[in-house]
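One protein chain omitted, others in place.
Up next, chain A:
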Amino acid sequence: MDHDGGEVVTPGELLGNSSLLAGLGAYADGRCVRASITGHRRLVPPPPGSTDQRSTVEVVGHKAHGAVPQPGSVVIARVTKVMARMASADIMCVDSKAVKEKFTGMIRQQDVRATEIDKVDMFQSYRPGDIVRALVLSLGDARAYYLSTAQNELGVVSAQSITGGTLVPISWTEMQCELTGQIEQRKVAKVE
């Protein structure tokens, strides 16, 4: 990243007037754009083809914040509890970045798969300890993010059988134990 280009600014410092757009680390205050964090000032030209021809000014700070799940991001989560109508999971990664603190997610019965959503059996789809790839639907309620696995690429990516062996996917609903050959039901993700 190009850090050395811009001068160092501190919160509250004037970056420009309304001929610029406020990006990350900056904010618009009436007619002027000011910095909100300490860091290097950087100008980003408008993306080609956009109607707004104004450049964006942003401030690149030196503190890296942990990744936070946003609606639309793909997360990797570990299932912690499976109930009749939902399963809860702890989010571990957001878009290939590990999270610093604990975020809980919830997969509701209607979000497990795209078809026949009323016939979903949660216990035939997930087990505690499964690693799932899921899409963040929304910020959810006060306790958990709402997650969805209603796509071919989403679902269980890694799991262990009852005996403790690794499960190998054999179809989009079944996985087989390496050790015993026993077949278990899961909502399997299609991993490329």
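The rule we apply is simple: contacts are C-beta pairs under 8 Å (C-beta built on N, C-alpha and C of every residue); 3 or more make two chains touch, one makes a residue touch a chain; residues count from 1.
Throughout what follows, contacts and distances are computed from a predicted model.
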Among "Translation initiation factor eIF2B subunit alpha", "Exosome complex component RRP41 homolog", "Cell cycle checkpoint protein RAD1" or "Elongator complex protein 5", UniProt-listed name of the chain not shown: "Exosome complex component RRP41 homolog"
Candidates A:8, A:83, A:98 or A:162 - the one touching the absent chain: A:8
Residues from chain A at the interface with the omitted partner, ascending: 3, 8, 10-14, 25, 27, 29, 34, 36-40, 61-63, 65, 101-103, 139, 142-143
